[in-house]
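Report on the following structure.
Every protein chain except one is present and positioned as in the full complex.
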Amino acid sequence: MSPLDTVLRDPDTPRITLDRPADYLHAQHTLRSWFFTTDHKRIALLYLASITGFFILGACAAGLVRLSLVVPNGQIFSNDTYNKLFTMHGVIMIWFFLIPSIPATFGNFLIPLMIGAKDLAFPRLNLLSWYVFMLGSLFTIVVLIVGGVDTGWTFYAPFSTTYSNTYVIPALVGVIIVGFSSILTGLNFVVTIHKMRCPGMTWFRMPIFVWTHYAVSLIFLLGTPVITLALMLLVMERAFHIGVFDPRLGGDPVLFEHLFWFYSHPAVYIMVLPGMGVVTELVAAFSQKRVFGYKFVAYASIGLASITFLVWGHHMFVNGQSQLASTVFSFLSFAVAVPSAVKVYNWTATIHKGTIRLDTPMLYAMGYIGLFVLGGVTGLFLATLAVDAHLHDTYFVVAHFHYIMVGGTMLAFLGGLHYWWPKFTGRMYPEAWGRVGAFLIFIGFNVTFFPQFILGYLGMPRRYHSYPPEFQLLNVLSSAGSTILAVGYFFPLGYLIWSLWFGKKAPANPWQAKGLEWTTSSPPPAHNFLRTPVVDYQPYDYANKTRDNG
Amino acid sequence: MADIGIAAEPVDLELAEQFTTKAQQREAATLGMWAWLVTELLLFAGLFLCALILRIQHPQSVTLVTTHLKFWIGATNTVVLICSSLTMSAAIVTSRLGWRRFMLGALLATASLGSLFLLLKGFEYYQDYDEHMMPFLADRSYVLAHDQASVLFLDVYYITTGLHGVHLITGISILLWLTWKASRPAFLQTHQNRIEIYGLYWHFIDLIWIIVFPVLYVLNR
Amino acid sequence: MSHDDWQVLWQHMRPAVRSFVLLLVLLGVNVTLGATLPFSWAYVVEGVVVACMVLTVLLVSMEVLREPPLMRLFAALGFFWVAIMFTMTLVDYLSR
Partner (left out) sequence: MSGPASPADYPLLLWPAAASSAAAHVDYLISAFTAVTLLLTVPIFLAITWFALVYRANRKVYRGNPTDRNVMVEMSWMLIPFFLTLGFFAWGAQLFDVSKHPPGNAMVIQGIGRQWMWKFQHPGGQSEINDLHVPTGQPVVINMISQDVIHSLYLPAFRVQTETLPGRYTQVWFTADRPGAYRLYCSEYCGTDHSVMDGEIFVMKPGDYENWLNQAGSTQSLAANGKRLFASYGCTGCHGAAATVRAPSLAGLYEKPVPMADGGTVIADDTYLRDKILNPDHDLIAGYKQVMPSFNGIIPEEQLIQLIAYIKSDQEPVR
């Protein structure tokens, strides 16, 4: 320990309150200071702004898809337009919103704060990853809007390599580029979490949020290169006829599915794990109670990240995969239930005997738990071989993964956004509006997607532009729900922007939460802490009322 | 050789503002490079997997292609890269000793060996072209056209060697840039660990080729 | 360079030179096997030789032996994940 740290550990050292440096938002004002910043907090806001824009685009596409499905015969859009719309929705939401959503914004902003570091380990790499992300995503989005792609976000060969007549190659190139941004972010987080923790911040004193982001970073590192390769092979095959999936030559399109899902199943946990981290923080803070079974929850994060690499074949039970492989993959998929159950039951136990405030973030967290559970158990249904033989590629699957990705990730994202908004911006959002928005989103979401479980069990295949008339009633219900959902989304979009100028000034710790990020000012100064924090207490130290915060 | 000792320069690291100690900074950089190398390995592993699956599904076609590859050029190239690994190790060792001039020489030798590899590879591609081994060229017949599945493994060959070549080109470019940077006097005092970090990358490209060579040229003969 | 300098250099370069020689020998074995194909299961031996070469590069040239456990973990992690990818995919292909 350095002499400086010894001085800082001395409780008699007076707190520096005067001559406080300007916070990171006001440290510099020029546009240049934003676009060439290496401050992880500013980069997080750059990400936040860009993915919000992408979310709006993806949501518009979703709205048009639901609009089209109000009538069974697909009169509203042509079949090609419809196919391009759902591809646009999937590609934007998965690759450019959900995957970067929580890690690149909250992770970027909070990991250094939570472990008491001045910045990420490689700040310039962090900025580069945002530029790479923008390059790839804007490129693909322009292609999707101007030209259109009709392959679906899964790009299955040989349709994508040979038969589609749309702009598949440029779309793929953009997605590949964005993959590098994921890798750089993951690499930065891994190194930061390993090497940048402040004195006393041991692994088991880190918030669960940091644990889940560590797990996610590992998935970024271990999975992303494989999808990069798989998509590159598609590009090579489509552009230059150099490829290995062409069935006319004896190639195996199922091999692409293996490579694709080796990343894309873990990608689900790229979306879900950070959400779990956020919800753990919210549940602890709004119950004013230590996370129940902290160590199990921490291990469960790493466990999920590992097991998730062993289950990809459950996307391929009816795809010509061997029966043995399907059975093995099905069994391993059930094992995912173990760490997931740990998380859910431990959240519930955390709330028990807490001191609970039902503020907006907590409402989102509770909604998350409910929807995640529903999404999770329907996932078990789909992991059951004989059931999947019926439900594969139906609306049941669509409903299942929307419960995980929207009910899960999106609610966690919004909950976390409200919780840390004061820290990000130094402003409070209007609480009443927040609660109304949370309720609308929860209700709208369920009305939209619950009918789709039934539709799927009835046998309505997904990606259908027109459908048999007996499914219309449920489809209309679903579309009606999506309008409620859309209205719900406008609430946070509106009042959060409003609060930037008119919101109440936020104190350093508006929620009486524990955790290093709440020990610094809102918004934090440029290097996060005026002096390097020293940790000599357990995480979520809510039982200790004497310590002021943190 | 004159009996004059080499003047050793001070070797150290300049502390970046986000770090507290130099040891922390050094380890962070090494860990970062290892994390990157993990991604590189998985990238190539996907291609090795394709090669393996093709061997399982079309063993005869794969053998057919392998016998048409330029085994001896591949072997020579492996030797070239193993040599370049040695010179890279020499660069790392001398950078630690503070022998800047020696180190610059070793770096340039490494870059030259890398370029030699690319030259040989280019020559090999030319021979492939000459022997009508490029099925993707529309205006040129393909010598193994009677066995369609052979195209698949041949494609894996081109993609793998091409991807490795891209890595090598990038590697050589960074190496030359680094050599230029390192030729300035204060370099070793402020950024010595860049040589070590870069050395990891270079060794790893060699390692990938050490796997590529048997996977494409040897194992399926 | 003085004699002492050579001594110093040799002292530091010894592991690298040894691994260089070992790699060339192993490569020689593989090339010989590949060129002559003495027996039908030569690929098994070749595979083992490749594994030895990879280990040599990792442990000696890349100095994993001298790194702290964390770096060793990361060096091993990638190979472990590759093993997962291969095993699970082969479960499908070998049982079709």
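The first chain written gets the first letter, and so on, giving A, B and C; residue counts start at 1 in each chain.
Definition applied: contacts are C-beta pairs under 8 Å (C-beta built on N, C-alpha and C of every residue); 3 or more make two chains touch, one makes a residue touch a chain.
Computed from a predicted structure; not experimentally measured.
Taking the full assembly into account, the omitted chain touches A, B.
Across A:Thr37, A:Asn126, A:Thr140 or A:Ser164, the residue that sits in touch with the chain not pictured is A:Ser164.
In the complete assembly, the contact with the undisplayed chain comes from A:Tyr156, out of A:Trp34, A:Phe139 or A:Tyr156. Residue-wise, the contact with the chain that is not shown comes from B:Ala149, picked out of B:Leu52, B:Ala111 or B:Ala149. Which of A:Ala22, A:Ile145 or A:Ala341 touches the hidden chain is settled by the complete complex: it is A:Ala341. By the touch definition given at the top, chain A reaches the unshown chain through residues 72, 74, 79-80, 83, 150, 152, 154, 156, 158-159, 162-164, 247-248, 250, 253-254, 287-296, 317-320, 323, 326-327, 330-331, 334-335, 337-338, 341-342, 344-349, 351-358, 362, 366, 369-370, 373-374, 377, 380-381, 383-390, 392-394, 454, 457-459, 461-474, 543. Although one chain is hidden here, its contacts on chain B can still be listed: residues 58-61, 63, 146-149.
One rule holds for everything that comes next: only the chains that are shown with their structure count from here on.
The distance from the centre of chain A to the centre of chain B, with each centre set as the mean of the Cα atoms, comes to 35 Å. Centre-to-centre separation between chain B and chain C, using Cα means, comes to 14 Å. Annotation for chain A: residues touching 2 or more other chains are 194, 222, 226.
Among the residues of chain C, those touching two or more other chains are numbered 70, 77-78, 81, 85, 89, 93.
Residue ranges on chain A touching chain C, taken from their complex, read 194, 222, 226, 254, 258, 262, 309-310, 312-313, 321-325, 328-329. For chain C in complex with chain B, the touching residues are 1-5, 8-9, 12-13, 16-17, 20, 23-24, 27, 30-31, 33-35, 37, 43, 46-47, 49-50, 53-54, 57-58, 61-62, 67-68, 70-71, 74-75, 77-79, 81-82, 85-86, 89-90, 93-94. For chain B in complex with chain A, the residues that touch the partner chain are 17-21, 24, 27-28, 31-32, 35-36, 38-47, 49-50, 53-54, 57-58, 61, 135-136, 148-149, 151-152, 155-156, 158-159.
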